[in-house]
Structures are given as structure tokens and as C-alpha cells.
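Just below is one structure, and these are the notes that go with it.
In this view, the complex is presented without one of its protein chains, the others remaining in place.
Chain lettering (A, B and C) follows the sequence in which the chains are written, and residue indices restart at 1 in each chain.
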Amino acid sequence: MASVHDFDRRWIFLIMGLLVVGLVAAGISAPMPVSEYVDSYFATIDKLPEGSIVMVSADFDPASAAELLPMYTGTIHHLLAKKMRIVNVCTWPAAPPYTASRFAEIAPMYDAVYGEDWVELGFLPGDDVAMGTIGQSLRSAYPRETKNNMAYDDVPLLRDCGDSMGNIELLITMSAGYPGILEWIAQVGGRYEIELLAGTTAVQTPDLFAFYPSQLSGFLGAATGATQYLQLVDDVAIDGSVTADKETQQSRMLVQTWAHYFMILLIIVGNVIYFTGRKSS
Amino acid sequence: MFLALQDVASAPWFSLDLTGTPDISGAILYCFFTLAVFSFLYKDNPFYKLAEHVFVGLGTAYFTLQYYDEGILQPVYEYLFGEGGVIEKMETSGIVEIGGYSVDPVMALVFRGIAGLLAVMLVMRLFAPNSWMPRLPLAVMVGVYAALKMTGETQSKLVLFVGNMFKDPITNSNLLSWSELTAQPSWRIENWEAFFVFSKIVFFVGLLSALTHFIFTYRRTKVLAGISKVGVITLMITFGAMFGFTVLGRIALLIERVDEMKSYTASAYSLGPAPAAGQDPGVLSLMLTPPILISVIIIAVLALGIGIKKDGRANA
Amino acid sequence: MIAPPIAGLLDMPHQSLAGLVQALSGLGELVGQGLARINLIAAQAVTQSADEGAGESMVDSLWAWLDRIKEGNGDPGAGLQAWADTEKLPTLISIVVFGILMFIYQRQAKAGKEINIRRIAGLDALDEAIGRATEMGRPVLYVPGIDEIKEIQTIYSMMILRHVAQKTAEYGTDLIVPVRDSVVMTFAEEAVKSGCMDAGRPDAFVKDNVRYLSNEQFAYCAGVAGIMAREKPAANIMLGMFFAESLILAETGFMSGAIQVAGTAKQHQLPFFVAACDYTIIGEEYFAVTAYLTKEPGLVGTIRAGDFTKIIGTALIVLGVVLATVYAETPGLTWHDVILRLYGIDK
Partner (left out) sequence: MKRELPILLTVLCGLGITMAFFSSSAGDPDDLPLGWTKAVNSELLAWALVFFSVAFILGISNLVRISLKTISSRGEDWPYKAVMLIVLFGYLGIGLMEIHQQRYGFFGSTEDAVVGIAGQGERAMRDWVYFKVFVPLQATMFSLLAFFIASAAFRAFRARSLESTLLLTAGAVIMLGQVPGGDELTFGYAGRALAFTMTYINGAGQKAIIIGATLGVLATGLRIVLGIERSYLSE
């Protein structure tokens, strides 16, 4: 029996690759039950009155877009469908192109007007310090918006925002790591008594249980959360605009299940090889 | 063909419009760089090297631009000379607010001037590597950030953190996430009051023993070593659980990659002749789409490369 | 209500699991009841003392006194409130107390009191790794984490780098340090230079071996993976703040056949280092590295101060848990407020 160290791990890579490619190509999908966290994320947005100002912070980059972009897209659809007004900020330098392209695609569907229904403020460096600044004074954090380089007070939506967080009803963050949801809770959530929602990656999700529901009104955890949320958003978004995204997410969950089985099989095989190898030697 | 599920009417060769159908030249680049990075799994090879060097160049440039804009233009140029900047305030004898505190504009100019001077000293490293001058801005940075982290982390991760632990005292069941966990359909646990108490005890025993593991300078008596052992067990279960929990997120990344590749197998991206309207594009058309074409090329080159030279540098 | 613990075990196989869980619950309930009993006794004792009047009035006057200090005599701009953020006082007290402890133990250690640090396997492995690289005539790779200098782990990594550079200079082994950030690069250059100086071999410093790659996380990661695959370092030392790239680095390093020592205080990445590296320096052990390597009294004294703080902390946690438990069972008690508020809890 070959010892563990002689085994070429590239076989594992190959099988894992083929498994995922095969299942994705097959594209089977099935709906998922919706968990409480997701339900409450959805409900928190849904219950806000028309025209409320919501701050959405994109705190991710392409690396985590796989997990967070579906949530971000769904959230924008949801907010615009409910006629909310969105102030978009980023604390990660690689996020602005994503937000710009999402808005460019989604806003026309709902006839949203730039500067009135949504505004992009762009990237602010400084990590948690930047968040603190946003909380203290949005105007001094962003003297100008980023898309058309207009001064703060020339933008109707920002004028309505004023200077404090007081006029902002809700803060939603798509958080891939540091800085992210934990920093928003510390810098803004705790100080200004603003309601917080978050979408996070799988790695971060366990950290959030402790904050729900007292400091966090709801969250979308990993691919599971995104799938469940898109199922809900599909009903409110403009005719079927997120249906394709939803089905993609659903089929991805099935691939996940099989990939997990494969991982467990690997562990079992690894142990069998280890023990048989040890006995024979 | 089962791969070409969604079909796009037509894709332009090059388009700067990022919201419409992706362009073919972009699709080729996209697929090439994706597959080139994946080829590293087989072994280090020219495709990966190319991708790596492009990535390093591009990544550096992207960040440099972001920080040029946000770290030099905004806090120096715009701050001093821009609309409503310090210079303008000096002429109108206004007041500059720094962190909410009113400062004379001349002072503000002097402060930022010192920053500029120190920044120049930092760049002096290029010309005089052994000079003492660059140490001054470095010293400022260390002082600022060390103090920021020391105070901030002690507050959030020590004082408040330890304080918050008592917010879920052992016997009070509605304060911790237990009952909330039961609502997750796949993560349900019956709301047994006593099991809850038991869990809390597990938590505190785990926490205290793991903390004990990090005691370094007191003599390891049998008791201390025993508690530390329990701590190690807690840590190992923690690591195993976190490892398992991360799998979901990591595989999601791979699935998304494969999904993206799949979307480029639509016949609109095919480099072959366009099919007549309403006709099945056929296998050849599919084979000529960027993902499949490029992967065939990469695999062929790598396979040939092995046949020609066995330089013993494969990373098995 | 809890079912009889044993009954479940006799049922169907998967129900027997439920039985096991319930049996454990039964145990928990016993403990819980015991605690509740203790609570009750404690509560009665406290209520009695409160009835006697001494406790309550003392607490009341204490609060009144504290409020006076906090708010002054009603003037705005007077009192403690105008000077300090009163919510952050516990943090200030913690830092000051820790500082005092640090000074005491540093003095003790410098005065010659012997304080031993327990063995940390990962740190003994540092020498082994450098030694092996020397034997094989291949370089040592030192990855100082990927965070900027604003992270204390990165500053600390620079201090360790100095020792590693000293060792490699003594052995005459190449040391490659890829860095993600320009500021860290200047620190790393200084650290390696000083390390070579410490070893008495300033000529061992090779400027090109401290390499800035890219500020982009995964571009940096791709670059380091390239170095591992091509220059085949015999030892990879990864100490500092790591994020998702930890496993890519560790697995690529393993595939290139290097001996790997990793250490970080970032709890999220430790599982991957534990799984993929030969030795892992876990959490706080990371901050004991320089003290362990140099045995310098000042540093050892700092570690001792940390240990002492942990012991106090453990005691406080135990006390706090007991108090909070008592408090939850018997609302209306007053003197707990004092201690609970010390922990930063408002009721």
C-alpha cells in the first residue's frame, strides 16, 4: 500500500474539479427552506416605509464576490423595488467597480434616478477609522460623490441625509472580512443606534450568532443564506429579474452537498490508507 | 449541447459597456487568466507564470491608483488647494475644522506641510538608503498605529468582550443564541433548558482551560498541565469545527468560477462561423468557445511539455 | 420537562442518540439545580444583609459620589465627563494596571529573579528549520503576514524577523522576505540589516532578497507561491497576520517539500496552519516568540505580567459568572450592580 506521502494529491484536485464541473454543467436545482436569520433580514428591509434612506456598504472584492455579489444584487433589487433610497459606500478598494456595474444594470429596471434614488460615494480608505468617520459625519467623509464628482450638498439625496446618521434608517453591509460587519457594529451600530443587516462569507458567519438579534437585525450567511434570500426577493423584484440568479444559487447548493460528501469520503480514504499502511510496515 | 444552456444573441468583439453582453475579447482574456491560474494545480508552468506576473503588475497598479487618489490627491492637494480648501480659507480668514475642532487655517497649512516634509523624507530612502531621515515618518506611523490598536483592541476585545460574556449567565436561557439556533431548519435543537445549562458549563470549562493553556511562566504542576490538556482539546475541536465550516465558502468560490466559465460556452462567444438563425450551433461551435478552446490549448501544451523535457521540476 | 435519562437509550438506533443527549441533559439539569440552590442561599444571605440597611445605603452613597465626580456640580464643561469618555474608563484602568504589572515584573526579572518560559515546540522548530535549509544549501523564506504596519502583529513580526535574520546570517543561509506593503518593506529591510549586523556579518544582507510584490492580497499570494515553486526554499517561516491566503501558502509550501513553521494570533486562520504546517505557534504563543528566543529579562517580565493578568482575568470571569447567575435568579439585588458595572455591564 502506498504511503500517504507518496500519494499524488493532484488526483484529488482532478476528481474535485471533475465533480464540480460535471454537476455545474448538469445544472439541477431545488428550492431550500428559509432560515430565521434570512427571514428577518428580508423582513427588516420589507417593513421600512417607502422613501427611507438606506446605507449599503460594499466591503468585498472579486475574491469574495462569489459569495457576496448574489446577496448584494438581491439587496439592491429588493431596496429599489420597495422604493427605498440608497447611499452606497465602500471600505474595500476593489469594490467600487462592482457597485457601479450593479447599479448601472439594476437602476434602470426600476426607473431610479441617480442623485435622488441612489448615490455612489465610492471608496474611503482607513478601514475601521473610515467607518468611524462615516458615522461621525458623512459630509466630511465624502465631500463629493464619486460618479459625477458633485459636491455633497448638490446631491438631493445627500442633502436629505444631512450630516448625521440620524436620517439613515438602516445600514446594510456585504462583508468579506476585515474591515467588515464586526467593525461596523463597533464603530457605528453601537454608537448611533442604527439598525444593521449583514451579508457575510462562510468563514465569518459563526462570529455573527452572538450579535443576532440584539445588535444585528438579520444576516445572510454564506451561499446558503444567499440562496434563501434570492428565493424571497424573486417574489418582490420586477418580473423575474432575479429568477435566473436564484436558480443558479439553488443548483450551486446541490453541488455543495456532493462536494462535502466527497470531502468526507477523502477523510475516510485517507484514514484507511493511513491505518493499513501502518499495519503493513 | 447540454453546456450551452443560455444563449446570447450576439456578442461584440470589444465593448466598454460593462452592463451589456460581455465582449468576445474580454471573454477570451477572462477565460485565459482563469484557466492559467488553475493550471498551477498541475504544476508551475509558463501559463501560470504569465498570469502571476500580470496579476502582480496589475494589482500593484490598481492599489497605487486608489491610494494616489485617496491618499495624496484628497488629503494633500484637494485639502490645501481645492475648492473650500485651506488656502481659500486663509484668504477669506475662515476656520478649518480638524476632527471637529476649529483650527486656524495657517496652523492647518503648517501641519499638512510637516506631513509633506516627512513624506519627502520617507522617499529619501531611494537616494540615501542608510539615512536616518526616513525613520522619522516610520516612527510616526508606528506610534500612531500601535496606540490605535492598543487602545481599540483592549477596549473591544478585552474589556467589552469579557464584560459581554456575563450577559449570558449560566441559567438564563433567553439571552444567548440558543433558542435562535433552533429556528434554523437544518440546525434545530430542542429547547431543553437543562441541556442548555450543560452547554454553558462546557463553554466556561472550555474557555478557562484554553486560557490556562496560554500561561507560559508559571511552573507546570500536574493540575496546571491537566487543565492545559483540556484546553488543548478545546482548541483542537475548535480548529476542526472551523475547518469544516470553511469548506462551504471555499467550494462556493470554485463553483462560481466553473459557472462563469460555463456562461462563456454560449454560441455567441464561439470563434467559429456563426450558425444560421434557429439552427443548432453544433459541437464545433462549442469547441471553439473561449473556455473550451483555451483549456484544450493549455492541456495540450502542458502534455507536450512533459513529453519533450523531463527536467525533474514537477511539483509532485 | 426532561424525559427520564435512560429510557431513550432502549429505543431505535437513532433515537438512542437522542437518549444520550437527554442523558447529558439530565446531568446538566442536576448541575443547574445545584447552582440554582446555591443562588437561592446566596440571594437570601444578600437580601438579609440588605435588610439590615448597611449594604444598600453604602452602595447608594457610592453611586451618588461617582455621579458627582462624573457630572461635576451641574456645570457644563465641569466634572470628569468633560475630560474623559467615562465609558472607556474600564479600558484605561486595564491598561494602567497592566502597565504597572509590567513594570513590576520587568524590574523583578532584571534584578535577577529567574522566570522560565514553558517549552513551545513550534519555536524550537525555528532553529531546526533554518539548520535544515543550511544543510540543503537552499534559502529560508520568511513571510511576515500580509497586513500593513498598522497591525501590531506585523510590527511584532519585524522583531522576530530580526532574530531570524541573525540566525541565517550566522549560518550563511539566504533569507528571502516577500512583503505585501511598501512600508512593511522598509521595516523588513531595516530588520534584516540589523539582524545581519547583530550576527557580525553586515555583508550577509542582500537587498534584493527583501521583495515588494503587490498590495493586492492574492497577487501577493500568487507571487509567493511562484517563489515557493521556483526557488524551492527549504524552510518556510510564516509569522504575522494572515487572512484567506494562509492555506494557499501552506499547501503550496508543503507541495514544494519545505519544512514549515507558522504562527499567528488570527484565530480564523489557525485551523489551516495546524492542518498544513509542521509546527504551529498558536494565538498568544506568537507574542511570546521574542522573549522565548532571547530570554531577555525585560521581555520575559512582560510575559509574566500577561500570565498574571490571565490569572486575575480567570478569577474575574468565574466571579462574574457566579454573580451574573445569582443576579439572573434574584432580580432586585443592588450591590451586584457595582461589580457588574465594573465589567462594563449595565444591568
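One rule holds in what follows: a residue touches a chain if its C-beta (ideal position, glycine included) is under 8 Å from a C-beta of that chain, and two chains touch if they have at least 3 such contacts.
Worth saying up front: this structure is predicted, and the values here are computed from it rather than measured.
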For the chain not depicted, the shown chains it touches: A, B, C
Contact partner of the left-out chain, one of C:A109, C:I146, C:A169 or C:A191: C:A191
Would you write out the residues of chain A that touch the absent chain, in ascending order? 4, 9, 12-13, 16-17, 20, 32-33, 61-66, 94, 97, 100-101, 125-126, 129, 147-149, 206, 209-210, 224, 253, 256-257, 259-264, 266-267, 269-271, 274-275
Considering the whole complex rather than only what is displayed, give the residues of chain C touching the chain that is not shown. 14, 17, 21, 76-77, 81-86, 88, 91-92, 94-95, 98-99, 102, 148, 150, 152-153, 155-156, 158-159, 162, 181-183, 185-187, 190-191, 193-194, 197, 208, 210-213, 215-219, 221-222, 230, 244, 247-248, 250-252, 254, 265-267, 270, 272, 274-276, 282-284, 286-288, 290, 298, 302-303, 305-306, 309-310, 313
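The rule is simple: only the chains that are shown with their structure count from here on.
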Touch graph of the chains shown: is it line, ring, star, complete or other? complete
Using mean Cα positions, find the chain sitting nearest the overall protein centre. B
Chain pair showing more contacts of the two, A-C and A-B: A-B
Would you identify the chain whose Cα-based centre sits farthest away from the centre of chain A? C
Distance from the mean Cα position of chain C to that of chain B, given in whole angstrom: 22
With chain centres defined as C-alpha means, what is the inter-centre distance between chain A and chain C in Å? 29
Averaging over Cα atoms per chain, report the distance between chain A and chain B in Å. 13
Shared-contact residues (touching 2 or more other chains) in chain C: 150, 216, 218, 255, 268
Contacts with two or more other chains, residues of chain B listed in rising order: 62-63, 148, 242, 246, 316
Mind pulling up the chain B residues that touch chain C in the complex? 37, 40, 43-44, 48-49, 51-52, 55-60, 62-64, 122, 125, 129, 134, 138, 141-142, 145-146, 148-151, 153-155, 158-160, 162-167, 169-172, 192-199, 201, 204, 207-208, 211-212, 214-220, 235, 238-240, 242-243, 246, 315-316
Counting only contacts in the complex, chain A reaches chain B at residues 8, 10, 13, 16-17, 20-21, 24-27, 33, 35-37, 63, 65-67, 93-94, 97, 101, 104-105, 123-125, 128-129, 136-137, 140, 143, 151, 186, 201-203, 205-206, 209-210, 212-213, 222-224, 244, 248, 252, 255-256, 259-260, 263
The residues of chain B that touch chain A in their complex are 2-3, 5-6, 18-19, 38, 41-42, 62-63, 66-67, 70-71, 78, 83-84, 97, 100, 148, 152, 156, 176-177, 180-181, 183-187, 242, 245-259, 262, 316
